[in-house]
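What you see is the complex with one protein chain gone and the rest in place.
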Amino acid sequence: MTATTFREARADLERHARPVRDKTCTAAEALRLVEDGHHVGIGGTLYSRTPMALVFELLRQPHRGLTLSRPLTCYEAELLLVTGAADRIVTSWMGIGLNWGLSQVLRHYVERGLAVYEEWSHLGIGLRYKAGAMGVPYLPTLTMLGSDLARMDGTRTVECPYTGQRLLAVPALHPDVALIHVHRADVYGNAQVDGYRHMDVDMARAARRVVVSAEEIVDPDVIRASPFSTMLPHFAVDAVVEAPYGCYPHECYGRYEADTEHFDTYVQAIRDHGLDGVRQYIGEHVLGHPDFAGFLGDVGAARLDRQQRRAKELMYE
Amino acid sequence: MTATTFREARADLERHARPVRDKTCTAAEALRLVEDGHHVGIGGTLYSRTPMALVFELLRQPHRGLTLSRPLTCYEAELLLVTGAADRIVTSWMGIGLNWGLSQVLRHYVERGLAVYEEWSHLGIGLRYKAGAMGVPYLPTLTMLGSDLARMDGTRTVECPYTGQRLLAVPALHPDVALIHVHRADVYGNAQVDGYRHMDVDMARAARRVVVSAEEIVDPDVIRASPFSTMLPHFAVDAVVEAPYGCYPHECYGRYEADTEHFDTYVQAIRDHGLDGVRQYIGEHVLGHPDFAGFLGDVGAARLDRQQRRAKELMYE
Amino acid sequence: MRPTPTEIMTVTASRLLDDDAVVFAGVGIPLLASALARRRQAPNLTIVLEGGIVGTHLVPGRLPISTNEMRAAFGAPMLTDITDIFLFAQRGFFDFGILGAAQVDMYGNINTSYIGTPDAPKVRLPGSGGANDIISLCNEIFIVTAHEPRRFVEQVDFITSPGHLRGANTRAESGLVFGNVSTVVTDLAVLDFDPESRRMRLRAVQHGVPVDQVREATGFELLMHEPLDELPPVDPAELTILRDLNGAAVGAA
Partner (left out) sequence: MRPTPTEIMTVTASRLLDDDAVVFAGVGIPLLASALARRRQAPNLTIVLEGGIVGTHLVPGRLPISTNEMRAAFGAPMLTDITDIFLFAQRGFFDFGILGAAQVDMYGNINTSYIGTPDAPKVRLPGSGGANDIISLCNEIFIVTAHEPRRFVEQVDFITSPGHLRGANTRAESGLVFGNVSTVVTDLAVLDFDPESRRMRLRAVQHGVPVDQVREATGFELLMHEPLDELPPVDPAELTILRDLNGAAVGAA
């Protein structure tokens, strides 16, 4: 299940300093934290606040044997399966979204035994991160009990010492590296989001190393003016990458809506060309550019503006 | 330890509706939810965001046998001990504050066996509320292990089924009624705070019934404009009481600082007159007025304005 | 203006939702049914979504496709995070849970993981998402799905989301002491569970649907409730609201 125990994760953290120092760097520099065989937690969920600029950078690197975890997994994992970087997905659901049908990439890899999909319930995976974030080796819960998910995942049950209640023990999960996108951060890594937090807080606090990409790098005084919006403190962050539109084509709450037409094109390429459609996508949109800004340049300001406008319309004010 | 088990607390909640309906009422009406023998959770901590308007109303009622719980307990509990309403305090620390020395009221009642102080560590009590809020009968933790607190509280240890790690099992705590003060709420009970949340979220979600007092009752659209500031949803709230300056003489983050001179006077009365000093305080400030507004009228606008000014100076902008 | 099978089951599900209640809705039909209920008998129904949304108001024609996107949050008085919203469910705050099913068996167990076995899957389905949690943690659970023999099987290939497990008291014995999987809503019928055996039984047929058609669409022996009711047809007003809500965003849902 989990490679790093809570004691190892704590020992690692005790040895590791993440001080109040400038941590800004490029995505390529930050991604050096990822090594072959690592468990990489990808923040956000489905097509909301996915750290796409960081994922695209990860695709440029020649990694093997990665495990990916996420609450709900979208096409970013498909890309990492097809390049051969990842061969294990720990999640509760995988597809593009309700309107785009089954993930044919997932089917290809899992049904042939080329990759493993380790399935937990949504809360199950949330409590795995939470146990990790809390610094305990497990948390008790009523969910997943009796299901085949609990059986497949090799979970154990515990009995409450006060009530005798049978509970599922969900084991802590400590990603080696967590990739998180936020609305703003200062150079030290104090990071704020304006919308859903998804499971990012627990994932990052459970992880051994944390890379944050941000729509904007702001002055520390901006952070201090609204300290209750701060999702992660500097001492939970290793690297800060400036990445405007860093979730595109996924959404960033209040900034831009997901570009579902981009998904349509991607899914059509798979329908037409199978895995080669995915390879073409990666070639064109990822490897065809030196960095994420190059991809965004291709997308074009008009389309990004449109997505931004659509987001503004959904703000309740 | 806890009278209500997590199963009873859930069964109670399943039978109990708290719909999107107008829940505004007076403090006296709201406090009808409290019955003799109840466990009353008092929100805030020490002298921060104490629901003082609700506590003062509780003091006007002829209750007996109440248990009070709080993260850190200030003089509100002294008042309820002296009237004879409460005879058990569940907390991690009790006094007025560092500058005012030991609580002589606590000493009087506990050293003579007239009341019980059930002591948990700060995190211990936090996790008791959190277990209750999460709907599980216990949570595992590394704190309190080995201490006499764990022994006195009758806690049990558990072993992690994955790692063998020994952990303390902290039992869920479900207050019968939680009293919570917030900055603003709508009539349905959607409640927002602008500052420290203390342990209020978990306390309220663990409790069977919840009374919210608010500095302001606002239009639901005000709440909807900043939904991430919402601390409690309407379905976790039974009654909403409008109570401007409802924490005075304690502080309400960003609104008014604690009036430490008021504490000085109170403590001096105890030095001079022992428990009679407390009785005089209650007579003058609580029973001498029909409601909390009467008390505030006595305090006077000039003094309230001063506390408000002091709070504004501490806002980092 | 004839209702589609999807519309029939959406309307039927919506009618189960009482006013003043809190419903934890999955995206798609469950969300549509909940939104419809708010415009009909349950104006004060609170819709909760797994993205952390409490009391979403929704914009007709711009319904969300996922429960974690901006659209899902419009007008909500409270937004929190995913894990937190399921912890509300675990505490018992949510009166109803509604969810779909790729495959359901005679004990109301749901499979959204594998067609075939985990070792040799014929089809790897997307997985549980929040379905396992909704069915394990909400107070009363409604399942909404199209009535086809391939969906209604005697035993699911894999229990993603536990209904009554192997019947009788096996659900409670597993530790799932809360939550009653009470009702299955389809385009052909409404079904409940025998109080002793917890086997699925036919409670009512949709308007004009013969019992035999339900039996034929069910891949196991269906118990019969006595008496058996026939549901009223979809009201044109219900259909108008539903299509207005749906707009162009979710297509035929």
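By letter and in written order, the chains are A, B and C; residue numbering begins at 1 in each of them.
Operating definition for what follows: a residue touches a chain if its C-beta (ideal position, glycine included) is under 8 Å from a C-beta of that chain, and two chains touch if they have at least 3 such contacts.
Because the structure is predicted, anything quoted here is derived from the model rather than measured.
Partners of the chain left out, restricted to shown chains and counted across the full complex, are A, B. The chain that is not drawn here is touched, among residues A:106, A:136 or A:247, by A:136. Only one of the listed residues, B:32, B:166, B:273 or B:309, touches the absent chain: B:166.
Checked against the full complex, the candidates B:218, B:269, B:293 or B:311 give a single residue touching the omitted chain, namely B:311. For chain A, the residues touching the chain absent from view are 7, 9-10, 13-14, 17, 19-21, 132-136, 186, 188, 190, 205-206, 220, 223-224, 227-228, 230, 233-236. By the touch criterion stated above, the residues of chain B touching the omitted chain are 45-48, 71-72, 91-95, 97-99, 102-103, 106-107, 110-111, 117, 119-124, 126-127, 129-130, 141-149, 152, 157, 165-168, 195-199, 201-202, 251, 253-254, 257-258, 260, 311, 314, 316.
Following the convention adopted for this analysis, only the chains that are shown with their structure count from here on.
Between chain A and chain B, the centres computed from C-alpha atoms are 38 Å apart. A separation of 39 Å divides the Cα centre of chain B from that of chain C. Contact with two or more other chains is made by residues 7, 135-136, 224, 227-228 of chain B.
Along chain C, residues 73, 75, 79, 87, 90, 137, 177-178 each make contact with two or more other chains.
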